[in-house]
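Here we show just some of the chains, and they stay where they sit in the whole.
Chain IDs A and B follow the sequence of writing; residue 1 opens each chain.
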Amino acid sequence: MDVFGSLNLNELALGLSNLSMFPCFDTAHYIISVMSLREQPGALEVSQRSPFACWFSSMLYCFGGAVLSALMMADAPVAPLSNTTNLLLASLMWYLVFYCPLDAVYSLASVLPVRLVLTAMKEVTRTWKVLGGVTQAGRKYKDGLFVMIAVGWAKGAGGGLLSNFEQLVRGVWKPETNELLKMSYPTKVTLLGSVVFSLHQCRFLPIHTHQLIFIYTLFIVTNKVCGNHSRFNPQSVRVNVLLSKNYLHSDLDIQRHNNTCFLLFHGFYPVSFHLLPVFFCHHYARAAASDVTVTSTPNWSIYTIKKTLIIHEYPKLHLAN
Amino acid sequence: MDVFGSLNLNELALGLSNLSMFPCFDTAHYIISVMSLREQPGALEVSQRSPFACWFSSMLYCFGGAVLSALMMADAPVAPLSNTTNLLLASLMWYLVFYCPLDAVYSLASVLPVRLVLTAMKEVTRTWKVLGGVTQAGRKYKDGLFVMIAVGWAKGAGGGLLSNFEQLVRGVWKPETNELLKMSYPTKVTLLGSVVFSLHQCRFLPIHTHQLIFIYTLFIVTNKVCGNHSRFNPQSVRVNVLLSKNYLHSDLDIQRHNNTCFLLFHGFYPVSFHLLPVFFCHHYARAAASDVTVTSTPNWSIYTIKKTLIIHEYPKLHLAN
């Protein structure tokens, strides 16, 4: 592609395609994966009640893609366990995110700039995983376009596709929803990547591999980091349960509520202060049919209201005013 | 067997055993499979809400046997995806059955004679699948009679055996029932075929392969087409939800109800008119514990009351008078 030549991006793309995922990018992937597990409703309780189930769930978040693609290709699904270094690294991250004294690691990783960087790095590993799955399938099934797409997708978005069974490990069962019925943003974007890389593997795309890696990585990283994925899938804004010890009581009026939030945000996370109006104007909160109260946020700004507010009654909630 | 010689059936049996399943018989199998998915409660709604989950469910109906037997034999369960032609054919049938303008394909295939022919052709593919599974298992496990039975059964009735997980894809979860607890007619007859072909593979039956194929195919086709399977399993009469736009109101009395039915049937499907007394005398309707009302019909006559009536209150229902 001439664009690459004219913009002198070829060297950058080649450098990116030679990047080693271990240890930095893998670590970021493990941290973000375990954090997204921790932000699931009930996960913290499971981590106290049954550390083993929690560890197993974390490993499914971290290695779910490898397990699922191995199952699909009739390889041994325990193979990820044979990579002792990565397994220990993921287990260490699991331990630090869930049980670190003072909750230091989770708090630190939740700070917006840190989380943004980690999320970006995690997205980079997605490219490698999709490409790995497509190549692995292409070796066994030459010209098997659909097999390549399926395996690449499974490897890149395995944790999400396995989510029903991952939840089952934690004693949660939600049969009415799954990633096939209602795809989340990462699942969708991985499917897109898998299709593109599979077409490339079958020589339908006149572009070099390193260029494609560069374009796809750039696409998913910017999409994720800029939070633009809500444009891609408006419904992907997830409902996250915010568990907190010092929540506000429901008899506070919303104004005071907001003030407190602003004050707390201001005190704790000055960097995110300018983001708040965006957040409160563009998103709305919903209460789930449970006793814990939930509020929906874009992925990257979960941290902004964590530890600061839990809104207890939905009818009183008019954050978007 | 002398019977074959004396009846000059040997040539016919040999011809049948050399029949190619692709494309006609496979197409019939895909159409009937996707139609039986469409007739599941809630499937139409899923097809509107989430076409991908619907497509995936359809593929499990079409290729469930191949996937399950591959899992059991430690072959790659994505292998059916590598047969691009068959996958595209099945996908096309899925599209036509669910989304064809004017619902033309489904309406056409629902007409009794067409459906009977398609069902007969689908049953023929069952023989080939069972035989394929038994042979595949016999190649790996010589004299492993039970392995052959299991794999042949899985390959022939895979969609049914996987039904719990197929339903999960559509967000439906019915743990209280499965094909092992309460076998449906196709599952039973496939098990029978698998036993017979496995015994033959182990040389316990003094009969040629093409003769066995002929006898078994004749048996399942006539059983299915004549609807005699209710003799084989009186409980196999399934509860099918009939979704319709122009249903009759529950305050109609049954007499008027029946009259309307007859009129509607008469108008739409003259060919089936003579079947109605049989249908209304021999079968009864049951209401499920849900807000949709259901009525039980033998498999081959679903179409007869489709689009014509939904009976809304069970106590008022005395069809068998």
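Here is the rule we go by: a contact is a pair of C-beta atoms (placed from the backbone, for glycine too) under 8 Å apart; a residue touches a chain by one contact, two chains touch by 3 or more.
These numbers were taken from a predicted model, which means no experiment stands behind them.
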The full assembly in this file, of which 2 identical chains are displayed, is built from a number of copies equal to 3
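Here is the rule we go by: only the chains that are shown with their structure count from here on.
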Copy-to-copy rotation (subunit A on subunit B, CA atoms, range 0 to 180, rounded to a multiple of 5 degrees) logged as 120
In the complex, subunit B touches subunit A at residues 46, 49-50, 52-53, 56, 70, 74-79, 81-82, 84, 87, 168-173
In the complex, subunit A touches subunit B at residues 71-74, 137, 140-141, 143-147, 150-151, 164, 173, 175-178, 180-183
